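As you look at this complex, bear in mind that one protein chain is not there, while each of the others sits in place.
Moving on, here comes chain A:
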């Protein structure tokens, strides 16, 4: 996937393409991209450019247009589903289609009589290589979101565990809403005990399922990416946990401080007893001095010290 960037020989389609890419990425309003490109090409043509410039083959042009439309649709989908995150659930169809379109560009061998094909002219003919960049951007986003994790193996639709999770998620949200309605008026921070009590079961189930999914996932792969679940699931869990722990303040209270203090102070007290008792009862180790056999002259150490001081 690393075409030579210096390979710029077809000025015209490249220019057109660059603009086309911009147009495609520009916004949600459906631009008739094909027409625009054609228009531009004709414009340049009529401006007196030499006629022997190779033009994009019609079939290539249609492939390109399809890709442009696909990417515009995907961009729109991603943007609309950014918060709360529903990328993988909502956009996997678009993404799959775009992949196929890109694949057909990369694979397409244009008119056999021509020496070059669509892949060459669309993907590698200029420095910018906007089609490649776009497709890389979508791939990276998809990978970062780790959507493959909550889709079926053939990436048609959500996997069973994800469905189950989302089901539970919706259930707990409903439970939260349902229990909050009763006390909608006075929402002082500590008044959520009802929610905590009533929804505990659903929430715990959801949490356990999430932890289970995470554990299964971690066992499956070792690399950094696969350590994450897909972003939809992660985000859903995060929202729920935040509601539960921060808003409703249902997380576990700091309990049994007294036994912990008792046990720890008992253990911390042991060394003091140990050192005291060994200091008092253990016999101190004595060293037996040995007198060296030496000539005891006047120049012994004390004298030296006196000499120096």
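The rule is short, and it goes like this: a contact is a pair of C-beta atoms (placed from the backbone, for glycine too) under 8 Å apart; a residue touches a chain by one contact, two chains touch by 3 or more; residues count from 1.
One rule holds for everything that comes next: contacts and distances are computed from a predicted model.
Missing from the rendering is one chain, named in UniProt as "Chloride channel protein" (options: "ER membrane protein complex subunit 1", "GPAT3 acyltransferase", "Chloride channel protein" or "Protein OSCP1"). Listed residues A:96, A:171 or A:241: the one in touch with the omitted chain is A:241.
Residues of chain A that touch the chain left out of view are 207, 218, 222, 224, 227-228, 237-238, 241-242, 244-246, 251-256, 259-260, 262-264, 267-268, 270-271, 274-275, 278-279, 282, 284-297, 299-302, 304-305, 307-309.
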